[in-house]
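First up is the structure itself, then whatever we jot down about it.
Just one protein chain is left out here, and the rest sit where they should.
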Amino acid sequence: MYNAGKIIIGIIIFVGLVTFPFIFAGGKATAKPDPKIDTPEILKMPENERKCVESKSFMKKEHMQLLNDWRDWVVRDGNTIYTNAEGKTFNMSLQNTCMKCHSNKKKFCDECHNYTAVKPYCWDCHIAPKEKES
Amino acid sequence: MLEKAIYGGRRYWVWIFFLLGLISVGFLAYLYQFKSGLGITGMSRDVSWGLYIGQFTFLVGVAASGVMVVLPYYLHDYKKFGRLTILGEFLAIAAVIMCMLFIFVDLGQPLRVLNVILHPTPNSVMFYDMLVLSGYLMLNLLIGWTVLGAERKEVAPPKWVKPLIILSIVWAPSIHTVTAFLYAGIPGKHFWLTAILAARFLASAFAGGPALLIILALIVRKYTKFDPGKEAIQSLGKIVTYCMLINVFFLGLELFTAFYSQIPGHMHTFAYLYAGLHGHNQLVPIMWVSSILALIAIVLLVFPQIRKNENLLAVACLATFFSLWIDKGFGLVVGGFVPNSFEKITEYWPTLPEALIALAVWAIGFLVLTILYKIAVSIKEEVVFDKYGEKQIKAE
Partner (left out) sequence: MSINRREFLKMAGITTILGIGGVSAVQGVRNRVEASQASRAPEALTAKRWAMVVDMSKFKSEEDYQKCINACHLSHNVPHITDNPKHEIKWLWTETYEHAFPGNEDKYRAERFQHMPFLMLCNHCENPPCVRVCPTQATFKRKSDGIVMMDMHRCIGCRFCMAGCPYGARSFNYKDPRPYIDGSKENLEFPTRMKGVVEKCTLCYERLAKGLQPACVEVSNGALIFGDLEDPNSAVRKVLSERFTIRRKPELGTGTSVYYII
């Protein structure tokens, strides 16, 4: 083999770089995120009304898309009322609707966003609910 | 061909590392701007564009000016420019890259820059500017690279580049016209709202760009074995002369309209720039420096005997370049905002971080330019033209 030495060193560096994150994290994975929906506002509601604007599975997968659409409809089209699949209506507002129930941004939003390392810029402008430092 | 850029003498590497040094300093300054916002610049609610956009405007002109060597060579078969075309095209590439970087560093939300493509807006001149600039970059990359590659192999360039070259010749004025339209279509800014703005832009571009090209060609000749050609440089000098005269003539037209009509709005900015207005005169000294440099340049350029002396030609070109750099790269943009919509005056002067960022963008431009020129020159040193500048022959 030509240049065996160089190639082997190269391979070692490559393997080192690729595995660095795992070695660095010491093999432990960060704890699985566990978003909480037990805010006083939600607990106050009667059991059968404790529902988000759309189904839980839809919200889990598509909340970002829903928020994008809400944003455009409110800001760009001037429509503020959302009618969900069940015919219930909501005021489309992150600050005044979503976060009124989910007043626990840290345990609700940040929990998963931190885990998946997404940094939505919502809170650069929208005022997050005031939470007590825990 | 890129490999040519990694072999070079000591001087080459010192220069490269010097540029890299400037770039790193500017990059740190940019991180600071990215974190704290554009408040670290001298810009304000009233003067909302400054050094960055000024430099962008000036460099679009430099980019467009490549056409001044490409056009005579390809359309008029002016063979003397044969050795300069690649330098012109590569200068255009470096200039367009700088333009894009200057726009980028000027954005308040740089990470959203793709919104311009995501939400294309045909009524905004900025949209067309983006299109024509990136198109021009592509054209020059493609043409420059292909022609140079062919030259290296000592074969004729493929046929399909010819139409692209013609297209690039038409394209070049369009980039600067569209850039002028950014300004010339804005109601209420008297200084910019003038039909002659695009023409002024082109005149100054075709003076400033070739002036820079002459300087570069002289440097290339001094430090390498490649000679772009004495006559080519002289012809380029003629182009600088005429365009500089036209540019000053156009400025005169503006001054006449403003001051003979005596309409206050049309006079205010000129008064502010050249004499000061209501006690505000921060830009007066540099505007006069620009005017005096223009005068020196013209005196040196109009007399063919002086111009023939390459040292004096170099001085004239430097004077032209810096005169236009101040006038267009600064005065034109800042002046448009003074006085503001309320006829009040807020002055502008760049801050240190702002200047460092601008310097770094220039350094990036020069880095790109150096690498491209290094490649071109290395190839040209192998394959040169005969002494009539017409046929390619093998260097001894």
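We just call them A and B in the order they show up, numbering each chain from 1.
Here, a contact is a pair of C-beta atoms (placed from the backbone, for glycine too) under 8 Å apart; a residue touches a chain by one contact, two chains touch by 3 or more.
Everything quoted here is computed from the prediction, not taken from an experiment.
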item	value
Left-out chain, listing which of the shown chains it touches	A, B
Contact with the hidden chain (one of B:Gly39, B:Pro158, B:Gly252 or B:Pro304)	B:Gly39
Among B:Tyr30, B:Trp49 or B:Trp171, residue touching the chain not depicted	B:Trp49
Contacts of subunit A with the absent chain, listed as residue ranges	54, 62, 65-66, 69-71, 73, 75-84, 91-92, 95-96, 121, 124-127
Positions on subunit B where the hidden chain makes contact	36-39, 43-46, 48-49, 103, 106-110, 112-113, 115-116, 118-119, 121, 123-127, 130, 182-183, 185-189, 264-265, 336-337, 340-344, 346
